[in-house]
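Here the complex is missing a single protein chain, while all its other protein chains stay put.
Take a look at chain A:
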Amino acid sequence: MSNWIMAPILIPALAAMMLLLEVRERHWLRRVTGLTATLALVPVSILLFRQAATGDIQVYSLGDWPAPFGIVLVLDQLSALMVLLTSVLAVPALLYASHGDDRLGPNFHSLFQMQLMGINGAFLTGDLFNLFVFFEVLLIASYGLALHGRGPARVRAGLHYVVLNLIGSAVFLLALSLIYGATGTLNMADFAARAAELEGPALTLVKVAGLLLCVVFGLKAALFPLYFWLPATYASATAGVAALFAVMTKVGIYALLRVHGLAFSDGALAGLGDMALWTVSLLTLGLATVGVFGARRLGELVAYLVVMSVGTLVAALAWGTEEAISGALFYLLHSTLICAGLFLLADLVSRGRGDAGDTLMAGPRPPAAGLLGALFFIGAVAVAGLPPLSGFLGKVMLLRAVPAPAYWALLLAGGLLAVVGLSRAGSTLFWRAGEPMAGTVLNKGRLAAAVLLLAMAPAMVLLGGPLSAITQSVAAQWAQPDLYIHAVLGYPGGAQ
């Protein structure tokens, strides 16, 4: 058992504490500390991923209490992949924010590290109540980050976001206590093993709890009808924060995948909520397409693209075959990174347009319009799923794995309408623009951060073979919950 599994939680936690020490007027020190801690997460998560890729599932018992009694952290390939994605995303997001946005209010860097700690913790924990605690850690940090900087729009969106998530937390608690009351455990592996053999009233209670969990994770993931908070919150947050938030919806999807794969795959709870998730995700996909088409601001448009990716992913999850999950994971990596890059790009464009901001109306030409336009083109092609970039590969994998007419129709029509919406946005912003405003220059550091994220689109195509091999092996391990249960409990499910 290696101790490295703690590092993705401990590094941001320590950095956040250090950043709380008062260093007035020394922003460079905070930036260096924050960036160092975030950069340090990359090699650590690569190391963890290489350890997980061997196929072993590592279990770390906190306080050395054995599995069903104490809290465990579990590192399997799915967790390792998500931690790696988070660290790869966090570096450009923080780099972008470190060029000025972090000075809009106090404690930005500390909150950012807390957010990373919560996200990594949620990916690594093997205990349902601990998942609740890490959700709260990442949520309270995200409240601070979403409200970072001033402005009425941010406060209004923030209020809705906080109230909704507090209701979500109450529902999460109800679900957890139902599970504890009926099965006597909150350890995910133990719960899965016991849930398979439930019957009678206890089974009904656990089914209710399982569906409540789907509601909570659906709220985090922004599924219909619980996605209305997302476009306002993400579009009004500062760009670096919005980029990091691109992975927050994926925390909800990860939690769905984890609980679904462990407890709802076979046994007494097999297929629980599949039909509901399928319907709801297709509705999400369809409505988000309308949102992309009707958005009046670039930030809002990108936020609806995030919702679209959520619908696409959860539908594949509800379909539930190993191949569908593999395609979904590839698409998840792609959509997180590209949507984050587009959030940064939207902010770069809006900074060069003065009062016009990122509204989709003719205004001044942004500085270096050719370069930004080319980047927007790459991002749009990738996110809409046109060949030859990463979105195309992801969509092909998904379409091959999920041969359902409704899914094909919505995904293809969604892609088409996204192309129309994005080209309308691009031509308005870059072609129908007037003279550039005097005195606006493009910040090289910000540009570098956006380029770094958007460069993932061609990179994911070049590395398409190895990447899809990785997602296939992750999905294969996900499809065998017995491996996970055995690794955590030390015996293959059921009674000892």
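We take it that contacts are C-beta pairs under 8 Å (C-beta built on N, C-alpha and C of every residue); 3 or more make two chains touch, one makes a residue touch a chain; residues count from 1.
Note that contacts and distances are computed from a predicted model.
Novice: Identify the UniProt protein name of the omitted chain, choosing among "Tryptophan halogenase", "Right handed beta helix domain-containing protein", "Na+/H+ antiporter subunit C" or "Autoinducer 2 import system permease protein LsrD".
Specialist: Its record in UniProt gives the absent chain the protein name "Na+/H+ antiporter subunit C".
Novice: For the chain not shown, which residue from A:Leu21, A:Leu104, A:Ile167 or A:Ala448 touches it across the whole complex?
Specialist: A:Ile167
Novice: Of A:Trp4, A:Tyr180, A:Phe228 or A:Phe293, which one is in contact with the hidden chain?
Specialist: A:Tyr180
Novice: Out of A:Leu29, A:Val91 or A:Val133, which touches the unshown chain?
Specialist: The one listed residue touching the chain not shown is A:Val133.
Novice: Which of these touches the unseen chain: A:Tyr143, A:Phe228, A:Phe293 or A:Phe377?
Specialist: A:Tyr143
Novice: Suppose we count only contacts with the excluded chain; which residues of chain A make the list?
Specialist: 129, 133, 136, 140, 143, 147, 150-152, 155-156, 158-160, 162-163, 166-167, 169-171, 173-174, 176-178, 180-181
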